[in-house]
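Have a look at the structure below, then the notes.
For this depiction, one protein chain was excluded, whereas all remaining protein chains were kept in their positions.
Presenting chain A:
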Amino acid sequence: MIELDRVAYSYGGAELFSNVSLTLAPGSFQFLTGPSGAGKTTLLKLCYGELVATAGHVRLFGKNVRELQRDDIALSRRNIGVVHQDCQFLDHLSVAENVALPLTVAGRADEASEYLEDLLSWVGLRNQAGQRPPELSGGERQRAALARAVIISPDVIIADEPTGNIDWEMSQRLLKLLVELNRMGKTILLATHDLNLIRQASKMQVQARVLRLMNQRLHVAGVDL
């Protein structure tokens, strides 16, 4: 679905990483780990077309990102749900409106009401629907971000440190939600530096692959960390 072919990226200076190849096969669950600053967020941005690789090729659903127009990338993103490291909400809208935003911008706002309530219950935010994002706790924000990532029912879900600033219990809940999604057939790529989370996933019997970004290269690691 998403394919990185010997990709390199540099923000202008030295290459952050190079020769990175990665395939997100349908229904797969992959962890992306590595030390802070290794370029995990950058790699994910390449996967949803926010950045363009400085070398190599990125293909979204079979199409080379370099050949896509801005609007084509926007359309591709409707099939990739992203939980951003910094959530990226519109603070003047309510939580419910933020969660519904992908449907709204796709001109399918009328479908929102159907899922919205179920979805907010699923992530445990039913009572916070009318609040503004800044009023939420860290864990609530992350769950709202997950709800927004999945509302348009994308095939791929990319989550960047979704458990970054929340407690262990909440992290487990979020992981569980992601595992549920994977069981429903969604392709998951989850960046985290939290190895406990990866161990926890293996207990949930997910067929997860662990990739480690380190020293400018992407390595396949075992689950036995």
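One rule holds in what follows: a contact is a pair of C-beta atoms (placed from the backbone, for glycine too) under 8 Å apart; a residue touches a chain by one contact, two chains touch by 3 or more; residues count from 1.
Just so it is clear, contacts and distances are computed from a predicted model.
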item	value
Listed names "L-serine deaminase", "Cell division protein FtsX", "ABC transporter permease" or "Succinate dehydrogenase/fumarate reductase-like Fe-S protein", matching UniProt entry of the absent chain	"Cell division protein FtsX"
Among A:Arg77, A:Arg141, A:Lys186 or A:Arg212, the residue in touch with the chain that has been omitted	A:Arg77
Residue among A:Phe17, A:Phe31, A:Phe89 or A:Tyr115 touching the omitted chain	A:Phe89
Given A:Glu50, A:Glu111 or A:Asp194, the one touching the chain that is not displayed	A:Glu50
Missing-partner contacts on chain A, residue numbers	50, 70-71, 74-75, 77-78, 82, 84, 88-90, 92-93, 97, 100-102, 104-107, 109, 148, 152
